[in-house]
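Shown here: the complex without one of its protein chains, the others still in place.
After this line comes chain A, so read on.
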Amino acid sequence: MLSKGLKRKREEEEEKEPLAVDAWWLDPGHAAVAQAPPAVASSSLFDLSVLKLHHSLQQSEPDLRHLVLVVNTLRRIQASMAPAAALPPVPSPPAAPSVADNLLASSDAALSASMASLLEDLSHIEGLSQAPQPLADEGPPGRSIGGAAPSLGALDLLGPATGCLLDDGLEGLFEDIDTSMYDNELWAPASEGLKPGPEDGPGKEEAPELDEAELDYLMDVLVGTQALERPPGPGR
């Protein structure tokens, strides 16, 4: 019987057969292990969620529950990141709550809009559309992105560390991910790209090209809607 409140005895520890132990679980310094709920999500969590969302939408018939949960989690992460983003034109958050709110609202709206466009594709699953190529063909339906040049600085709103996305290209996306996490055979090595879940369609060799192209597209969508929603600000 599992007794609550009794301390484990040393003998009990020893008599159990040792199971495969992955060292990173024990590392108290590891971000995933030191889990006091962080007030602000790391950008890696945000990036991971975006990738999960992207991967989910790539399925011919996305698992709706998985999709909805990932989107809601992403919204939560986004909401926690926006006020903490260090932006040159923004005064310290406590002093200018209205500006922070605007940023939050606009960034949240932008994210919502981009999520909306991605979710909109789901309605085509029910409708009598042709074979789904949602991200390639539909995109943000009816939106004109032309006019405003993609304002790369706008991506800062989406996460404090997204500067690395832009400066270092897509390699920066993977820089802050500790590759020791991915000793599981189901994970491709970080340098080859990040594809959560065992249901990888393309082989490992193809993954980098696909990932980059798709991530490019995803960023375009996010940037495009950012540019659309936000009025042109100073210093951008």
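Just so it is clear, a contact is a pair of C-beta atoms (placed from the backbone, for glycine too) under 8 Å apart; a residue touches a chain by one contact, two chains touch by 3 or more; residues count from 1.
Heads up, the rule we're going with is that contacts and distances are computed from a predicted model.
**Q** Determine which name in "Myelin protein zero", "Dynactin subunit 6", "Serine/threonine-protein phosphatase 2A 55 kDa regulatory subunit B" or "Trafficking protein particle complex subunit" the UniProt entry assigns to the undisplayed chain of the complex.
**A** The chain we cannot see is, by its UniProt record, "Serine/threonine-protein phosphatase 2A 55 kDa regulatory subunit B".
**Q** What residues on chain A make contact with the chain left out of this view?
**A** Here the touching residues of chain A are 1-2, 8, 12-14, 16, 18-22, 25-26, 28, 31-33, 35, 37, 41, 45, 48, 52, 60-61, 63-66, 68-69, 71-73, 76-77, 80, 112, 115-117, 119-120, 122-123, 125-126, 128-132, 181, 184, 186, 196-198.
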